[in-house]
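Apart from one protein chain that is not included, each protein chain of the complex appears where it belongs.
Showing chain A:
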Amino acid sequence: MASTEKITVYNVADLRATTDDALLNYLTSLGLIQSHTLLDTRLALGFSAFLLSAACFAWDYKLGFEATKQYTLVAVILYTLLNGALTYWIMFVEKGTIYVGKTKDGKTSLRVASDSKKPRSKGEAPVYKLTITVEDVKTKKTEKIDIERKFSEWFDASGRFVAAPFQTVLAQGVPLVGKLDPKRAVAAAPATGGQGLTKEQVAATPGYTQEILDAIASGLGENSSSAATGSSANQSGGKKRRT
């Protein structure tokens, strides 16, 4: 389950992008159907602006500036409007939304917006902020859930993403997800104290394979002195990965 791709732990944009991707994969794997309307509108606006400028380039190149001045003026104004609309769309309508979807039966819809924050104090991990809006399609009642967790809860020190703790955060934070993924909903909650995952905590949790434990152990390095329920193979695996 641990991804083999490593990313720079100091690049907050990368952390967030990887986490966003994982969230999308997770929600899709649970059977939620994603709606692409938001992204499609953005693409439509952007591409039509681009096509307009391509057309302007074409007539200016072929017929020269003087002959096409009026058309170019119209094109510039239209382009400014389209670009303005695109910016407005991204800033005020999308507002950081990374997922819009609904359950298979169409009864509940879900909207997830993500953001990242610099660490509260120096030396701490940056924070991943999720704003989830769950709406009952029939009654139109909405429920807003805010989740703020440190990236270190699902990234080990070397930059590998570990899916299980992240999925647990979601399953336990959002009742809808918990319903669709009962396995994660009952797994021990990850530490919110700020130290990230401790080896004992992780090893004692059901549902973790040896692979995950190895990945986390390699990130914890120094703390692997006390023997957890894992075998010694765990420790040697950790040392191997550190070199």
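As a convention for this text, contacts are C-beta pairs under 8 Å (C-beta built on N, C-alpha and C of every residue); 3 or more make two chains touch, one makes a residue touch a chain; residues count from 1.
By definition in this document, contacts and distances are computed from a predicted model.
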{"item": "UniProt protein name of the chain not shown, from \"Signal peptidase complex catalytic subunit SEC11\", \"Origin recognition complex subunit 1\", \"Translation initiation factor eIF2B subunit epsilon\" or \"argininosuccinate lyase\"", "value": "\"Signal peptidase complex catalytic subunit SEC11\""}
{"item": "Contact residue for the chain not shown (choose from A:43, A:91 or A:137)", "value": "A:43"}
{"item": "Sole contact to the chain not displayed, among A:56, A:110, A:130 or A:216", "value": "A:56"}
{"item": "Interface with the unshown chain - residue positions in chain A", "value": "5, 13-14, 17-18, 21, 24, 36, 39-40, 42-43, 46-47, 49-50, 52-54, 56-57, 60, 64-66, 69, 72-73, 75-76, 79-80, 83"}
